[in-house]
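The complex appears here without one of its protein chains, the remainder shown in place.
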Amino acid sequence: MAGRKVAVVGAGMTKFMHRALETPKELAWLAAKPALDSAEMKLNQIDCVVVGSAPDAFDGLHMKGEYLSDGCGAWKKPYLRCYVGGGTGVYAVAQAWFHVASGLFDTALVICEEKMSSCLPHPQAAFLTIFDHITEQPLKPNLLWIFALEQNRYMQTYGIALKDIAAVSVKNKRNALDHPAAQLGAKLTVEDVLASEIMAWPVHRLMVSPTSDGAVAVVLAEEETARRISDTPVWIQGVGWCLDTTYWTNRDLAYPEYVEKAAWMAYRMAGVREPRKEINIAEPYDPFAYKELHHLEGLQLAPKGQAPKLLADGVFDRDGDLPVTPSGGLLGVGNPIAAAGLMKICELFWQLRGEAGKRQVPGKAERGVAQAWGDLMQVGTVVVMGTREPV
Amino acid sequence: MSDRVAIIGIGFTSLQPSTPHASFKELMFEAAQKAYHDAGVEPSEIDSFVTCAEDLNEGLSIFDEYTPDQLGAVQKPMHTLTQDGLHGIADALMQIRSGIAELVVVEAHSKASNIKTPEWLLDYALDPLYNRPLGFNPHALAGLEMNVFLHETGIRAEQCAQIAVKNRTNALRNPIAAYPLALTPVNVESSPYVSYPLREAEIAERADGCAVVVLANEKRAHRAQSKPAWVCGVGFANDSATLESRDWVRAEYVRIAAERAYRQAAIQNPRAIHLFEVDDTYAYKELQHLIALGLYSDGAEAGRSVEAGETKPDGKMPVNVSGGVLGMGLTLEASGLYRIVEIVLQLRGQAGMRQLANARIGLAQSWRGVPTTSGAVVILGSE
Partner (left out) sequence: MKSQPEAKFVRGTPLDEKALKHGKTFSVTYVPKLHYAWDTGEAIGRYLAELKEGRLIARACRKCERVMIPPRMFCERCFRPTDEWVYVKDTGKIFTFSLCYVSWDVRRLKQPEIPAVIEIDGASPGMGILHVVKKIRPGKVRIGMAVRAVWKPKSQRIGSVTDIAYWEPIKK
């Protein structure tokens, strides 16, 4: 890695809510301020602002990034908004990483915000517009279709039972009970999940994350600045991202190749050769319960089709061998699209500094991986963070 | 390891008011093929791809879903910036300098002809609580700004009209421009007011097109088959998004961006730059942007410069030799890349009828249009 070393030195977030009173600008501010405060920094110490926010269609604004900019502290500053659908929350950290690693900026404020509740009659309806305008939209598809089609393929290919998938909801919603920002923490059983209504078979209601409003922010700094700000900076050891073909109906959805490629890009940079051994905590993207398993396999943390077994064996519990989604994830904390991915980065930040309170995984975790997914089953975005400086 | 980054290939379609023969994918494929051929690279060699696009310009949500295939970017690192193409150039430069990529492609296009309600689209960009309920045509924001800009700087409306004349006329020598016209000052001053004091003939019209740029680190640039155009400096910045708290006279976003770019390029006096391609979506903006670039100390000097023809192609400080946005057409987020195309052609000596005798360093500047205060600056040099 030729560029400078970069660390995360501060983090903050709002509650994740079904509907917030605050405007998108206000939500961004409510995340950015605590992030700066946690690093004991002022806005004039921030060199640039990177924002991540997914479809403009939800907040109800064209060029949403411009509207958000002053709520994000970008007044008279270098500013840009990056975007890869649901992958944005983790990708924004990669984007800010190269802002700083390149030498152009010493510090960066990264903010991800989403206010989905603005969209009436229901934010779900806006997802119609992500499908191909000519070959798909006339069929009136909805987001449930594409996830259900993939889940079916995944289950069929590897012989996975619905109860194995339901176990992800149980774990994540239970973990979320310990998260101060969580919208949907709950004590559930597998039976509860399977008894919930079928949305789009094989997807049940309790396997789906909600639409949410919320914002999250982190502060990045180059090495010297990071050490001045914090005794325990969390280093960005590797970043990776990968976009697959638009033609999702020409692909076998059973395995996310785009997550694997993004993961190896990040692992290579981080010097990780055996992910299952060298990663201590994983925060994969879990918009739907099966996705966590799907992504764990793409992240090389479970062999293909084997993630459900490892989950059933307790490997992925908070006190297991490889804690997965100790935060409670999208299923438990909430899913304000881009903010959700950055929430996972925050979780690693707090876990790796021993500051995750009731969610703290036992032992001395040194390295974690956060991953987000987006688009038409297309994008994998991965960040590896750790307590050891990159070489 | 060297820090230097260069543009080693450009590909672009000619600009037209509409392009019914091709979908956006097909325009992108055309521009990408040309760019990779120009750069002498295969897409498989490219490490990362950047698209500059806004969902609602396309009418598709999560637009990056639709970009990889026609650029050869399948299963590669690719992301979208909801920014102008010059922000994309800055992004590519940062990727290369960070060491994560050696070759990066930046793409942007416009299918503005497919947007049937363009003013409503801009209305949708206004603050929904404080501004939109007033129900005014978004061009009024430019009218308001032009009015106070003229008032504070002493620049006269006729001088702004001359910008429109210059740029539409310049476009006559640009084979890819969409709106070449031998415009006269009388034509401009008799065109109707859209939003006083802004006249219809001073507002750029939309055009369709696609541009693709290939950037490389120094090692790869030295192997390039065309003369590399070195990126000497980049800068980008925002002023306030909120109408009520922004600077209405000065283009602060350009001043801040330019300061960063000049510092990187070690340019003390911007008059050392040989050509400028700046945003002129509204004719007065060219002058506002030139002032923010530090080329004039005040409005009086800017006005005198226009009257003396200094910014014409044969003048001391050629501005928008390509025809600018007024002459070439407004290409949404691709506007900045078409500014880059002109500068690269000039640096290479490939600008045909428009070729300037002395073109070794050029500056491109973009603005994202109303209601934004977002802009970027890129300085390119032949050494």
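Here are some notes:
Read from first to last, the chains carry the letters A and B; within each, the first residue is number 1.
Simple rule for what comes next: a residue touches a chain if its C-beta (ideal position, glycine included) is under 8 Å from a C-beta of that chain, and two chains touch if they have at least 3 such contacts.
Owing to the predicted nature of the structure, the values given are computational and were not obtained by experimental measurement.
Only one of the listed residues, A:Cys48, A:Leu68, A:Leu184 or A:Val203, touches the absent chain: A:Val203.
Interface note for the absent chain: among B:Phe12, B:Phe49, B:Tyr124 or B:Tyr338, the touching residue is B:Tyr124. Interface with the hidden chain, as seen from subunit A, comprises residues 10-22, 27, 30, 34, 37-40, 60, 117, 120-122, 124-125, 127-128, 131, 133-136, 138-142, 144-145, 148-150, 152-153, 156, 180-181, 197-203, 213-214, 229-232, 245, 247, 249-253, 350, 353, 355-357. Contact between subunit B and the unshown chain involves residues 19-26, 29, 36, 42-44, 56, 59, 68-70, 72, 74, 111, 113-117, 120-121, 124, 128-129, 132-133.
We take it that only the chains that are shown with their structure count from here on.
Averaging C-alpha coordinates per chain places the centre of subunit A 34 Å away from that of subunit B. If you check the complex, the residues on subunit A that touch subunit B are 1-3, 23, 54-57, 60-70, 74-85, 91, 95, 97-99, 101-104, 126-127, 129-130, 132-133, 239-247, 257-258, 261-262, 265, 269, 374-376, 378-379.
The part of subunit B that touches subunit A in the complex is made up of residues 1, 3, 49, 54-56, 59-69, 73-83, 87, 90-91, 93-100, 121-122, 124-125, 127-129, 234-242, 245, 252, 256-257, 260, 368, 371-374.
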